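Below are the structure tokens for one structure; questions will follow.
Here the complex is missing one protein chain, while the rest keep their positions.
The letters A and B name the chains in turn, as written, and every chain counts its residues from 1.
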Amino acid sequence: MGNCQVCCKNFWCHSKNTNVRISLPAVCFLWQIAMIILFGAFVRYNEESDAHWPDYKKEHNITSDSENDFYFRYASFQDVHVMIFVGFGFLMTFLKRYSFSAVGFNFLIAAFGIQWALLMQGWFHSLDPTDGFIKIGVENIINADFCVASCLIAFGACLGKTSPVQLMVMTLFGVTLFAVEEYIILELLHARDAGGSMTIHTFGGYFGLTISWILYRPNLHQSKRLHGSVYHSDVFAMIGTLFLWMFWPSFNSAIANHGDGQHRAAINTYLALAASVLTSYAISSLSANKGKLDMVHIQNATLAGGVALGTASEFMITPYGSLIVGFCCGILSTFGYLVLSPFMEKHLKIQDTCGIHNLHAMPGLLGGVVGAITAATASTSIYGSEGIYLNLWAAGIAVALAFGIVGGAIVGMILRLPLWGDPADDNCFDDEVYWELPEDEESIPPILEYKNHMDIKNPDACVSESNFSVDQS
Amino acid sequence: MGNCQVCCKNFWCHSKNTNVRISLPAVCFLWQIAMIILFGAFVRYNEESDAHWPDYKKEHNITSDSENDFYFRYASFQDVHVMIFVGFGFLMTFLKRYSFSAVGFNFLIAAFGIQWALLMQGWFHSLDPTDGFIKIGVENIINADFCVASCLIAFGACLGKTSPVQLMVMTLFGVTLFAVEEYIILELLHARDAGGSMTIHTFGGYFGLTISWILYRPNLHQSKRLHGSVYHSDVFAMIGTLFLWMFWPSFNSAIANHGDGQHRAAINTYLALAASVLTSYAISSLSANKGKLDMVHIQNATLAGGVALGTASEFMITPYGSLIVGFCCGILSTFGYLVLSPFMEKHLKIQDTCGIHNLHAMPGLLGGVVGAITAATASTSIYGSEGIYLNLWAAGIAVALAFGIVGGAIVGMILRLPLWGDPADDNCFDDEVYWELPEDEESIPPILEYKNHMDIKNPDACVSESNFSVDQS
Partner (left out) sequence: MGNCQVCCKNFWCHSKNTNVRISLPAVCFLWQIAMIILFGAFVRYNEESDAHWPDYKKEHNITSDSENDFYFRYASFQDVHVMIFVGFGFLMTFLKRYSFSAVGFNFLIAAFGIQWALLMQGWFHSLDPTDGFIKIGVENIINADFCVASCLIAFGACLGKTSPVQLMVMTLFGVTLFAVEEYIILELLHARDAGGSMTIHTFGGYFGLTISWILYRPNLHQSKRLHGSVYHSDVFAMIGTLFLWMFWPSFNSAIANHGDGQHRAAINTYLALAASVLTSYAISSLSANKGKLDMVHIQNATLAGGVALGTASEFMITPYGSLIVGFCCGILSTFGYLVLSPFMEKHLKIQDTCGIHNLHAMPGLLGGVVGAITAATASTSIYGSEGIYLNLWAAGIAVALAFGIVGGAIVGMILRLPLWGDPADDNCFDDEVYWELPEDEESIPPILEYKNHMDIKNPDACVSESNFSVDQS
């Protein structure tokens, strides 16, 4: 019956069919064709990206091309774009043998999600009533990147446990739910949320956590051998962390108001993030033997200040207010990794691979509250001639939560259908399942695998080859 | 006669002299001194980077510094700069033991090439007739980066098989040829090609392929042991892929017209790239056992949409038009890696290390055609008050092709001269040849090398030491 030297390659190890040779190409092709058709039917350039811009300028007495929104937002857009593809992608490369999937699936679902988001958000926000077309410009592509961020957050909770087809399905529904909850929060409740504490982080966080709860794997410990980092994978993850951290001021200011709005949002976020770093390091060191720092905290909790200023960064929260928010969130988020994540896994059956509860869900909730308080204490005298109308914040947070939880439950049920080629419990966190891997002198030596295999699954199986049986997990 | 435990280190393995201790410093010093002299004789600041700008503003009734071209293009320039040095450099780190050379030679030839390009392009495009000086500003340094991109594309075909001196020579001629063909296409034929589908990708692609054909190595299989990736080298390569992918909208919009031109070019490229990703993943999965994805496709074919929109991105190609182009190019490019590259290596004797035929040459050609069709279907009514005069597109594509193939043949012949210190056939893809390598616990174990050596070269040589003889390859 063959030998057992290298786990995960022999047919008796896994009962699940992880072949995506039909489903993945089908989903990619059909949905991309659908995008083309829908874009053909609905999407056109807006007046600032259309060749009639020179006429538009004349009609509106605009004297300079520098008034085109492109020049107010494009640099920020590129920063956000880096956060989505390199930031989120590399942040998730920390697992020792899941870097291809982390970067690669992130790439795939973001590339699909931004197209679907342009349509969904376009129908809700950018529909030109005169001709029924969605008119797109630089702000739309920023918002599409934002929308996709919520799905990538959810991906973080499911990392290592889902097939690319599942992730595509999750993104399809995630983007759709996002567009609706965003419409309710921004347009119906008239809340402002330029950096998406509520719309992106709270929604995305609870969406992912609920899916992860529905997809709970009681025997995930069987993949324990791959559920950790190696030295270089942690360094790769720091690339993601730093690009997220550095460009977060652009994230929170990208669609803020021109002028002081964008300016202030960038400064506030810059400060909150700096404070998060210090308190994350403090708690990480305080919690460990000899004060040794833990890369998980450094890679994640340092970012919490940016999440928590998603709503309030464009407001007059003051520089020290931003520092206070960052201070608290660094502590909160690191405590989350130390205390809440193990608790949730053990008692709530939520396996949150990247700890998105600590980095996105909690700080996102807090960010909504901070935004509400900041807005409530603001008055026309502080905001100068641009009074900002704010109300129903609690409702906004509730909507984001509800969409995340209810939507996540429904999508989680769909993802449990035995159609999507997801890996077995003893086969998670492994690029081998969906990628052609190079023959690699650095790979985990067979002898180690062998030992793990024995320890975890079939302690006796390897002793005598005749003992092997199909192990249904 | 010594032992054979570690290949590539013993004197009998290689007949070629790879010592570049005289030639490389000589080329670097002399050419850099030449650059200084030529810049001294010819290059000055243009009116927007010169200290007389305040006077210029007054004379031309410019009221704001924000009208300085710097603010329209500098953010895009920096994105392009990242593509050239990190994008191209890291994309080529995928080989297991050629990362130093990939990043390092890319760095060297780009740093030389941008200087020579400023001169060559300056003489053709930016010569001030009043004083005979080349006047440079931000658009010139963007164009210099563009010009160098064509040489880095050609580098991709030769990766692992050339010495740094050869690459410098290739860049010297490549930049010269580029400047001439660009002048013919843009100035004489009046084609527009803001993102360089024809001038950069078609020319650079066929230039590199022809050189690679001239430098064909029949015994390259002797370096097979190093002609592949390892796990972490593929992750490094994804850094290159993603920075190219993310910043390609800046590449195609950097020198487009102010206002709607840049705005539209960025949006179109964003969309085409997203579509490329989905079809690349689809074909990659479809072509492999169990639907497993291949990193080569993900690293490269996902970028094809950006190449193919190089000409048309600033036109009114429409959002769905961009998606269609990206859709087709992702398929085309992945098929190229699956079918054409092996075919070309076997039957046409073109060893294309990075598959530039699939990523640059073919999509570049297609991009020229797409540009021609888009321009032909455009009319003044669509383009508003700025009608664009376009003709002789087929001639433009032909010029790019001719310069690539004829120029590549001539340059290839020059590079065959036995002067340049290139490696032997059994010594390719190896940083050891041109770099001081760290003693490394991660290196390929001698035993493995030993086995490969036996398999590939002298099956009997290692059995008995007395059998060794100088192996001239």
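Keep in mind that, in the parts below, contacts are C-beta pairs under 8 Å (C-beta built on N, C-alpha and C of every residue); 3 or more make two chains touch, one makes a residue touch a chain.
These numbers were taken from a predicted model, which means no experiment stands behind them.
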Answer key for A:26, A:127, A:180 or A:274 versus the chain not shown reads A:274
Of the residues listed, B:137, B:319 or B:336, which one is in contact with the missing chain?
-> B:137
Could I get the residues of chain A that touch the absent chain, sorted low to high?
-> 64, 66-67, 71-72, 75-76, 79, 96, 228-235, 238-239, 242-243, 245-247, 249-250, 258-260, 262-264, 266-267, 270-271, 273-275, 277-279, 281-283, 285-286, 288-295, 298, 302, 316, 318-320, 323-324, 327, 382-386, 442, 444-445, 448
In chain B, positions touching the absent partner = 18-25, 28-29, 31-33, 35-37, 39-40, 43-45, 48-55, 57, 64-66, 68-71, 74-75, 78, 81-82, 85-86, 89-90, 93, 97, 99-100, 103-104, 107-108, 111-112, 114-115, 136-138, 141, 164, 232, 236, 239, 421, 434-443
